[in-house]
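What you see is part of a larger complex, with each chain still in position.
Labels A, B, C and D are assigned to the chains in the order they are written; within every chain, residues are numbered from 1.
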Amino acid sequence: MWAFIHKLGSPKWFYAISARLTPWFWAAAAVLLVVGSVWGLAFAPSDYQQGNSFRIIYVHVPAAILAQSCFAALAVAGGIYLIWKIKLADMAAAVIAPFGAAMTFVALFSGAVWGVPTWGTWWVWDARLTSMLIQLFLYFGVIALRGAFASRDSGAKAASVLALVGVVNIPIIKYSVEWWNTLHQPATFTLTERPAMPADMWLPLLVMVLGFYCFFIALTLTRTRSEILRRESAKRWVRDLADGHAGGRR
Amino acid sequence: MTFRLEGRGLGCERDDRWLFANLDLTVGPGEMLRVEGPNGSGKTTLLKILSGQLTEHDGELRWGGQPMRRSRTTFLANLLYLGHAPGVKAALSPLENLAWYQALNGERGSESARMTALDEIGLCGFEDVPVGQLSAGQQRRVALARMLLSPRPLWVLDEPFTAIDRQGVAALETRLQAHVVRGGSVILTTHHELAPMAALRRVALGVS
Amino acid sequence: MQVVEPRTGLAVAVRATIKRDLTLMLRRRGEVINPLVFFALVITLFPLGISPDTALLAEIAPGLLWVAALLATQLSLDVLFRSDFDDGSLEQLLLAPQPLPALVLSKVLVHWLLTGLPLAVMAPLLGIMLALPVESYAVLALSLALGSASLSLIGAIGAALTVGLARGGVLLSLLVLPLYIPILIFGAGAVQAAVLGASAAPHLALLGALLAMALMLAPWAIAAALRISING
Amino acid sequence: MAFESLTALLAMGGHAPYVWSAWGVAAALLIVSVAHARAERRQLIRELQRRNRRERNLSERETDER
């Protein structure tokens, strides 16, 4: 077990193993996203209440789910980095944070846009919306904190601590926000209750969610590999690797 | 029980440049180590590593034969570190500053002991002036007064002579000598010529 | 020379740290009342910016008071470790042979004593200006006293993380304000419940639970954050 | 197919601005992520190669001098 963890933590080993995995994830992401998009945009039936604006769900929900998963991943990576000092975990965290923020933004934007035809307003202070907004701020905090340190290691540790503190807080925030909203005015808008969606509505959604996840994994692997090159650029094996790369001259 | 600080294979990299690598050193009772080198050679960095403040380095530190991780509390109880910054509060008086430092060790200390220490270090008459209103050299002297108060065997001093006048430097040198003779140990950096002392060893950094 | 055995003496160290910080803050008497005056000023700005209509003001008063108190606490947090960092005494605090969480907890305690507690005491006074019903004053003060302790603890984590940074002030807000939201909600909720005549007990209990959790976890997080900042 | 024609698909039953802007922003961010990742990787490798060449040059020159 220990040996395995440490092997996993070795950038060289990871670089080699991920080279084989990454293309598969990119391919799966491409296929799933294309199929899901065409299915969701053109073939899924329109909603009897919302009409075609309902098709926003196929980007909104995957982005919202992924945004939350990314924060969890960030905290896990931060914990691994702080406890076992595995640099690879931090490289992954550095890469995940901006993507998580981007997905949070997509969820917020698509939700806000969706709100206009369905609720008649861009924004309401609904519990889910509010906690998503706060999550965006938490992402900004983690990214800004990492960038504010001159030393990379200190920035990494600080960001890890903040991610851990944030992940302890997210459930509390969610819970309190929900409580707050029902407290002030019981019947505000709720996100459309799930009207037992027909299969040809939720199947494309499932495909899209899987596609987003594959995309996330592929992107994280690719960018972590770049991060390895950046941080280990003084190592022998990285030098040799660059020479062996297409376009390199001996 | 006797003490000994050992560093084995110490190395530190900053921005892809090795300040030092594979450095072995050891300091025990009655020994004095002077870390030498030009500006930017890594003296301060080495002292921070030796005092356990910087943990991102190669190699291993041992205190009293045990790895530093395990003996950290004992080590800290035996260490007096004075860095580039004097570590005294500008709004407090020298007396109040010293009282806090004593209490940090869990000692209550006595007002008269603190007065004596301040007198000895040359701050007679300034005991109750807020430190912020003292001159550069006087502020450093407040920090130096800690050496007289709490008996700690290991002193780690980063340029202790900064801003101190000539008489003060001589007095300080005598004090260091006395500490070593009593069986304490000292690690220091300075660009000053030190008066010749027994038991002085040197480590030179960055003589590339 | 004798090797020094690590003494315990934690009580002495904690008491001295509390005394030192109290002296430091009280020595510049002006500075202790700064958060209070900021609180009062922000509360004065709102009627000016919004409208002098008392019915409207009374409706938004619990929220305004809580947000203003929160901002006042958070502004005064920036300097919690900053000056110690600048003059090198933070370095020395970390090198003290005492458990760091206990020492930082005493610093936070002093911060709360001189900021959160006075804010709680003063809030009813400003409640009068915003036409807040008298029944809610006790709950307002109590919720602020409880809540501001959590605010100090959580904020100190952010202050510790940003202490080495040149422009920490605003970054600190970014880190800390999102984490404040549950406290704000329960605190303002308690006052609102009191205004409406409902029982504020559940809200206050929740505030207490949050405080207990913060007391358990925050000192360790603060200590870890300080070690990171010093290392940078 | 839920639409009669391509234009109907584009019109989205009157909801075109909403649906297409939401999808557009999502697609744009995904595409930008991919492009950025690729550019980053390519630049890193080019930098490494340049560094290797430079150092090889230096060491060659040193051996020449000797």
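Basically, a residue touches a chain if its C-beta (ideal position, glycine included) is under 8 Å from a C-beta of that chain, and two chains touch if they have at least 3 such contacts.
What you are looking at is a predicted structure, and each value in this text was computed from that prediction instead of being measured.
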item: Number of copies of each distinct protein chain, complete complex; value: A x1, B x2, C x2, D x1
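In this section, only the chains that are shown with their structure count from here on.
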item: Most widely separated chain from chain A, with each centre as the mean of CA atoms; value: B
item: Higher-contact pair (C-beta pairs counted), A-D versus A-C; value: A-D
item: Centre-to-centre distance between chain D and chain A (centres being mean Cα positions), rounded to whole Å; value: 18
item: For chain C paired with chain D, centre-to-centre distance based on mean C-alpha positions, whole Å; value: 45
item: Whole-Å separation of chain centres (CA-atom averages), chain A against chain C; value: 33
item: Junction residues of chain C, two or more chains touched; value: 231
item: Multi-partner residues of chain D (each touching 2 or more other chains); value: none
item: Residues on chain C engaged by chain B in the complex (per definition of touch); value: 1-10, 12-13, 15-17, 20, 23-24, 27-28, 83-84, 86-89, 91-98, 103, 230-231
item: Touching residues (chain side chain D, partner chain A) in the complex; value: 1-3, 9, 12-15, 18-19, 21-23, 25-26, 29-30, 33-34, 37, 40-41, 44-49, 51-53
item: Interfacial residue positions of chain B with respect to chain C in the complex; value: 1-3, 29, 51-56, 64, 73-74, 76-79, 81, 83-92, 96, 99-108, 151-153, 182-184
